[in-house]
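Notes for the one structure printed next.
Only a single protein chain was left out; the remaining protein chains are all shown in position.
After this line comes chain A, so read on.
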Amino acid sequence: MLSPGTRVALFATCINDTMKPSIPIATVKLLERLGCTVVYPSKQTCCGQIMTNTGYYKDAVPTVRNYVDSFGEFDYIVGPSGSCVGSVREQHAMLARWAKDAPLEEAATAVSGRTYELTEFLVDVLGVTDVGAYFPHRVTYHPTCHSMRITKVGDRPMQLLKAVRGIDLVDLPMADQCCGFGGTFSVKNPDVSIAMASDKARHVRSTDAEYLVAGDQACLMNIGGVLHRQRSGIKTIHLAEILASTEEEVWVA
């Protein structure tokens, strides 16, 4: 357990910062409620995954450098995204090595070792699974591939969700199968991507849930996009938003 007022640097991620600020806002409120002092280094941008995973290493290296510059001084860096945190941990050192920049590789390895996905930070570092949240809705959880297999968050999100008061948590069929987003996959192979997203949306609908929750906004945007097109009425919500929700202030997505 950390001492009260520990400085935690928020890695908001570019997609959340630009497209879905409610997620980093929820993360800030949650961490502050749990006694952390949250810092937001404004130099930060992105994990570089879009460039890296499309094959453009040269264009991804500046993001590694910028990440190290932005977060190098912090002991705890927390991001509400399994995918982005996974990219920092699995790809930053590789990119620096590719660029033959040994000091950057060393720094990237060190900083990525201090980078946590939100639920890892809550459960492993803060030592809490009951964050005092309240969310009176029927919810189904999609584990997301990168949270599950790259960042390996395990059952931490479920531990946290189960402790939420008022929640009606239902299992998602075929939960561990990919939703078909895959970054540029959804643009390069739109037909397969749509087939996968449609199947995922069908499974979500079968649960009769009001909300689909996950730890990665990109996947929620993909599945939520289909659910909205189908006028299913099912909303998507990020895990941080449910955990930030309290009896005093129920989160509205």
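Operating definition for what follows: contacts are C-beta pairs under 8 Å (C-beta built on N, C-alpha and C of every residue); 3 or more make two chains touch, one makes a residue touch a chain; residues count from 1.
Definition applied: contacts and distances are computed from a predicted model.
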Hidden chain of the complex, named as in its UniProt record, picked from "RNA polymerase sigma factor (Sigma-70 family)", "Acyl CoA--acetate/3-ketoacid CoA transferase subunit alpha", "(4Fe-4S)-binding protein" or "Raffinose/stachyose/melibiose transport system permease protein": "(4Fe-4S)-binding protein"
Residue of A:A110, A:A195 or A:V250 in touch with the missing chain, whole complex considered: A:A195
Touching residues (missing chain, whole complex) on chain A: 12, 14, 16-22, 24-25, 28, 37-46, 48, 50-60, 62-63, 65-66, 70, 91, 94, 145-146, 149-150, 176-178, 180-198, 221-222, 224-226, 228-229
